[in-house]
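One structure below.
Partial view: only certain chains, each at its native spot in the assembly.
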Amino acid sequence: MKIYKERIDLESKSQIEFMDITDSVQDIVDRSGVREGQVLVYVPHTTMGIAINHNESMLLQDFMRILYKIVPVDAQYSHDLFELRRQSGSDGRSNGHSHCKAILLGNSEVVPIEKGKLVLTERQNIFAVEFDGSRKRDVVVQIIGL
Amino acid sequence: MKIYKERIDLESKSQIEFMDITDSVQDIVDRSGVREGQVLVYVPHTTMGIAINHNESMLLQDFMRILYKIVPVDAQYSHDLFELRRQSGSDGRSNGHSHCKAILLGNSEVVPIEKGKLVLTERQNIFAVEFDGSRKRDVVVQIIGL
C-alpha cells in the first residue's frame, strides 16, 4: 500500500469558472503507479469547490444559473463589510457570495482507481470550480492504493 | 492494510428515487474482512448522487420538495437544447435539472468502519439517489483498512 501526492497549479481567468482537471488527475495517477486504490481531489481554498459532472458548456451555465439564484451576487453579505473594515490582509473583494457557493459545493471528492484508471464514465469530468477569480490557485491530489 | 472493491447493481423505477443501499454496503464490508477502516461509496454517473440520512418516507419527500424548489423541472435548461441537437448518443431526455441536482448532492461519501461495522447511528441510512430514472445503474463500494 502506497501513498502519493502532487499539486496541480491553476490560474482562473474569470470570476466563476469550471476548470476541467480530469487529464491532470489521471496523469498523477499514472505517475503514482497505483493500479487499485482511490484519489482524493481537494482544494485548500475558501472560495473554490470540487465537482464531478459532464463537461458540456450549456450544462455548466445551467448549474451556474442555479447557484446564482440560490446565492445571489447582488444580495448583501455581512462578510463583505468585514473585509472592508480589515486594516491589512484584505484584498477588498466583495466575496461573501463566493464563500457561500464554495461551502455548498464542498472541498473534496474521492474517486476510485481501477487498473490504473480513474473510475469515470464517458461523460464524467472532474472540475476545480472557482467562485472568486481570477486568481492563481492549486489543487491537492492524493492517491492511496496498491 | 488491504483494499477491496465491489459494485452494487441497481435499477431505479421512477424519475427521482432514494435507493437504500445500507445493507448491501454492510454486506460488502463483511466480505472484505476489514475490521477497522473506511468505505468509499461512489456513483460513476452524472445524474445520481450519494446521501446519508434517515430512511423515513415523509422526510425523503420533504427533501425532494426542497430540491425541486431549488432546481425546478419546469425551468428552461440550455443543456436540454444540447441533448436535442445531438445527432447520436443522445437519449432525448430533458435532464438538465437532473445534472444540477446531482452536482449539489455530490458523487461520494466516506463512512468509517469500526469492529467490522459501518459507523452509522440507528437512523442513518446510505442512499444512492437517482435524479433521471428509470435506468440500470451501479455504485462503486471501495474499502480500505485492516
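Just so it is clear, A and B label the chains in written order, and each chain counts residues from 1 on its own.
As a convention for this text, contacts are C-beta pairs under 8 Å (C-beta built on N, C-alpha and C of every residue); 3 or more make two chains touch, one makes a residue touch a chain.
Just so it is clear, the structure is predicted and the values come from calculations on it, not from any experiment.
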Oligomeric copy total, full assembly; chains in place: 2: 3
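Operating definition for what follows: only the chains that are shown with their structure count from here on.
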Mean-CA-position distance for chain B and chain A (Å): 20
Residues of chain A touching chain B in the complex: 1, 36-38, 51-54, 56, 58-59, 61-63, 66, 69-70, 104-106, 109-112, 114, 119-121, 123-124, 144-146
Residue ranges of chain B touching chain A (in the complex, touch as defined): 1-3, 5, 40, 42, 44-46, 70-71, 77-79, 81-82, 96, 99-100, 102-104, 106-108, 110, 140, 142, 144
